[in-house]
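This is the structure I want to talk about, given as structure tokens.
The complex is shown incomplete by one protein chain, all other protein chains being positioned as in the whole.
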Amino acid sequence: MGKRHWILLGAIVAVIIIAAVLWLFPKERWGTVFSLLLVFGGLVALLLRSLYAKEVERRIIFLFILVAVAAPILFPITFTEKPTAVVQAVFDKIENLPSGSTVLLSFDFDPAMAPEVQPMANAISRHCLEKGHKVIFMSLWATGQALLSQSLSDYILLGFPDKVDGVDYVNIGYKAGNEGVLNVIVSNFEKMFPTDVNSVPLKDIRIFDDIASAKDVDFIMSIGGGMPGPKEWVLFVGDPGDVDVGVGVAAVVAPQMYPYYPAQVIGILGGVKGAAEYEYALKDAYPVFADMDTPGLRMMGPQTLAHIVILSFIVIGNIIYFRGRRERKQ
Amino acid sequence: MFKRRIPLFILAFVGTLLIVSVFIPPMENLGEDFTLFFDIIAVFAFFLGGGNLVRIHFGKLRRRKKDWGFSIVTLVAFFFMLTIGLLKVSSVGGVWNIPLLGIGDPAAIAASPTTEGSWFQETFNYVINPLQSTMYALLAFFVASASYRAFRAKNREATLLLLAAFIILLGRTPFGMELTRWVPESFSVLQIPNMAIWIMNSPNLAGQRAILIGIGLGVVSMSLRLILGIERSYLGEDRG
Amino acid sequence: MKKSTLIVMAVVVVLFLLSWVLKASALQPEQGSYILRGFLVTFAAFLTLAVMSFLYQDNPFYKFAEHLFVGVSAAFWMCMGFWTTIVQNLIPRLSTSLADYFMVPQRPEGLNLFFYTPVILGILLLMRLSPRGGWISRWPLAFIVGTTAGLNFIRYLRSDFIKQISSTFVPLLGTQWEGIGPFLSNLDLSASGQLVLLLSNWVVFLGVFTGLIYFFFSKEHKGAFGVGSRVGIWILMITFGASFGYTVMGRISLLVGRITFLFGTWLELI
Partner (left out) sequence: MTSKLFLALLLLPFSGLAQDDPAGVDMLDTAVVVVAPPTSVIAVDHKYDKGERIDLTWVPSIDDQLVEGKVLAYRIYRIVNDGGPQLVADVATGVGPYQYADEDLHRDSIYSYYVAAVSSNYEAASTRTAPMSPQREWMNLDRKWLFLIALIVGGSVLLFITAARRGTKLFVRKIAGLEAVDEAVGRATEMGRPILFVPGIRDMDDVQTLAALTILGRVSRVIADYDTRIFMPTSRSLVMTAGRETVKAAYQAAGRPDKYSDDMVTYYTDEQFGYVAAVDGVMVREKPATVFLLGAFFAESLILAETGNYIGAIQIGGTARPAQLPFFIAACDFTLIGEELFAASAYLSGEPMQLGSLKGQDVGKAIAMIAIIVGAVAITIGEAWDVEFMHDIVTWLSGVFSTR
């Protein structure tokens, strides 16, 4: 058969598939089904092409992953989650603290990590405020303060119109010095943060009435993934000050946090999956949050498809590799 | 003397003081003060970074080096951001505030630089944010390409690594759950998501801990060498 | 300039303007400064796509984005450092009039002239910019290195060495024996699954121990020690596999974040 025949055959098969989908599925599922067909059909085509022609251009692979991620964003697939023990531990900690406790949330990340950890930061902030805890927001990254201000005004506080700045929450922002900042606040807040971001002296802020240092805080949650970040909180505040620390981390560093669990950190939220689990637990426990935006859960659709594509890539790549090796041996 | 002895002395003094202050309670305050000094000098390091940038790009511009046109982009962007940041330029609903130039509300000088409506914050939202996050998003493409072309089960070690990665990648998605839903509840550890959890909690924890202990000891011995002046590579000198 | 370059440039400019107009008109009913908003969103989308164009090949749009980023972010850190640390932590300790000018509260303990030290050291650090006085920047550098070394020495020893050891004290036999049947049939991750729990403890204990053997350089890896280091490397490989999986997961999330921006904030498809 010539090349033209193949194209003709392909076109016929495509028409049949399209017709079948249109007939079998309801209208709102068409997008999802087609995008799945596109991705999996593409994978089969890639396998065949790799087996016969070997060379596949890098840019085709790039295009592939773009489609695999973009399609489920346009046509969402949603799943339910079950919080794992490491995530549940953080949720329970915040849940079981008596209302009115002080929680410190540190936004130690930059835009590069934000898609992964911003959802958890938002969910945990909401949880604390809903539970009636007093929240101290801060950041060890300059870019973190900018993200913090943005998410406070655009997302977090929108659901809590009657929370008062300085009484229910306070934003003390960023200070330069990485672990140096932590080394001071573990014994003295005021020395490092004389004011909050709006230049209100700390002594005029009600939350700090009985909080002199990070040791007096009931729970610390560091959300980040770089240096300085969760690890520094454990080393410079959690361990020396004997404070409970929980961490929300970008997936890249999540495995490195496990040696600290559960003695030095009480729980770990790892990557977007951790965020999704937390969001799910939050929605489950609080009907108020039923309509809450859940970026973490939303991201699990594209995430799943992309994982499958990457796994298929590794399998296909290794098939080619072992075939090549066998041929070379012969 | 000034080039070598004094830096070595400063290093030894500060390092020793910070270590000792952990064990001697009355010295805690001193330790805090020195840490504050460090934090303030860290800001001067940012200034140094900015200064270096300006110097390098002016140099490129003067010598008309390759791609010198882009140096103009960097310089303009730098000075623009610096101006709006240091002057705290903001405009909310058409009202301008530049407190340092006496325009608008003078109390705005106390406002946070990242407050809503400040140009500094807007530039962050619409320039830094997309640029930085996209730079890292590129890596998704490279991961995909590498998984197709480079990650091979070449030997026993690489095979083991890829197998573990497989379980984690599947286990961290709902798809992994669907694959092994048929496994009875009493053998639930064999369900892929639970296997992923077990890998994280047991072998991963053990391996990471071994690495952690190794690196921790490395940091400790490095710090000690620095404080005692044995390690001088930071001075740009030969070691030993 | 080549003709194709000009065409590409023109297309980009046209698309940019088009997006600006459309975006501005879409935002008009809601926001006051819709023209500026429209421009900003379009510009952010342009920058996103400019960086992504690197995947095709290195090109002027990517270089523009990269250089823009370098300039803006350097200034960003400088400004943040100035306002948060210099203004709030340094100035009130050195001058009351400046503190009043910047409207920051004065220190309860008054001025502290001791704090001229970091200023002097900071200025010495900036001497690095001059071609001749560069050597004096070694002083502040020594201060920075000394502080880091002093802080790290104890903290790493405590959290990454000492505490890790005591966290590895795990029981290697079960506490209550309930018979072989329940022991083998309940493979659960929770506390009731005794076999799994026991297995986990053994893996943690042996994993840490053999991992340390692998990184032990004073003894040849032969005999029992060699076996230990073999087991160690296997555990390490599983560890790296886990890291690998998590890294892939993380990278994908970042891409999802960017594409969500393009489809949501910019194109408003979702």
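Labels A, B and C are assigned to the chains in the order they are written; within every chain, residues are numbered from 1.
Note that in this section contacts are C-beta pairs under 8 Å (C-beta built on N, C-alpha and C of every residue); 3 or more make two chains touch, one makes a residue touch a chain.
Values in this document were obtained by computation on a predicted structure and should not be read as measured data.
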**Q.** Among shown chains, those touching the left-out chain
**A.** A, B, C
Q: Among B:F44, B:Y136, B:F175 or B:W198, choose the residue that contacts the chain missing from this document, as touch is defined above.
A: B:Y136
**Q.** Touching residue (missing chain; options C:W20, C:F54 or C:W234)
**A.** C:F54
**Q.** Residue among C:L126, C:V170, C:L195 or C:V231 touching the omitted chain
**A.** C:V170
Q: Pick out the residues on chain A that sit against the missing chain.
A: 58, 98, 210, 212, 239-240, 242, 252-253, 256, 264
Q.
Could you pull out which residues of chain B are in touch with the chain that's been left out?
A. 19, 22-26, 28-29, 135-136, 138-139, 142-143, 145-146, 149-152, 154, 157-158, 161-162, 165, 208, 211, 213-215, 217-218, 220-222, 224-225, 228, 230-231, 233-234, 236, 239-240
Q: Touching the hidden chain in the full complex, which residues of chain C are there? Just list them.
A: 54, 58, 66, 70, 153-154, 157-159, 161-166, 168-175, 205, 208-209, 212-213, 215-221, 236-237, 240-241, 243-244, 247
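Here is the rule we use: only the chains that are shown with their structure count from here on.
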Q) Given the two chain pairs B-C and A-C, which is bridged by the higher number of C-beta pairs in contact? A) B-C
Q) Taking each chain's centre as the average of its Cα atoms, which is closest to the average over all protein Cα atoms shown? A) C
Q: Going by C-alpha centroids, which chain is farthest from chain B? Tell me that one.
A: A
Q: Can you check how far apart chain B and chain C are, centre to centre, with Cα atoms defining each centre and the answer in Å?
A: 4
Q) With chain centres defined as C-alpha means, what is the inter-centre distance between chain A and chain C in Å? A) 13
Q: Would you pick out the residues of chain C that each touch at least 2 other chains?
A: 55, 76-77, 80-81, 84-85, 89, 103-104, 147, 151, 156, 159-160, 164, 167, 189, 239, 242-243, 246-249, 252, 254-255, 257-258
Q. Among the residues of chain B, which ones contact at least 2 other chains?
A. 35-36, 38-40, 42-43, 46, 110, 112, 124-125, 128-130, 132-133, 135-136, 140-141, 143, 147, 162, 165-166, 169, 172, 197, 200-201, 204-205, 208-209, 212
Q. Which residues of chain C touch chain B in the complex?
A. 32-33, 40-41, 43-45, 47-48, 51-52, 54-55, 63-86, 89-90, 101-104, 114-115, 117-119, 121-123, 125-126, 128-129, 135-136, 138-154, 156-157, 159-161, 164-165, 167-168, 185-189, 193, 196, 199-200, 203-208, 210-212, 214-215, 232-249, 251-252, 254-255, 257-258, 261
**Q.** Residue ranges of chain B in contact with chain A within the complex
**A.** 28, 31-32, 35-36, 38-40, 42-43, 46, 110-112, 114-116, 121, 124-125, 128-130, 132-133, 135-136, 140-141, 143-145, 147-153, 162, 165-166, 169-170, 172-175, 197, 200-201, 204-205, 208-209, 212
Q) Hey, which residues of chain A end up touching chain C in the complex? A) 59, 62, 65-66, 69-70, 73-74, 76, 85, 112-116, 142-143, 145-146, 173-177, 179-180, 183, 192-195, 199, 201, 234-236, 239-240, 250-252, 254-256, 259-260, 263-264, 270-273, 295, 298-299, 302-303, 306-307, 310
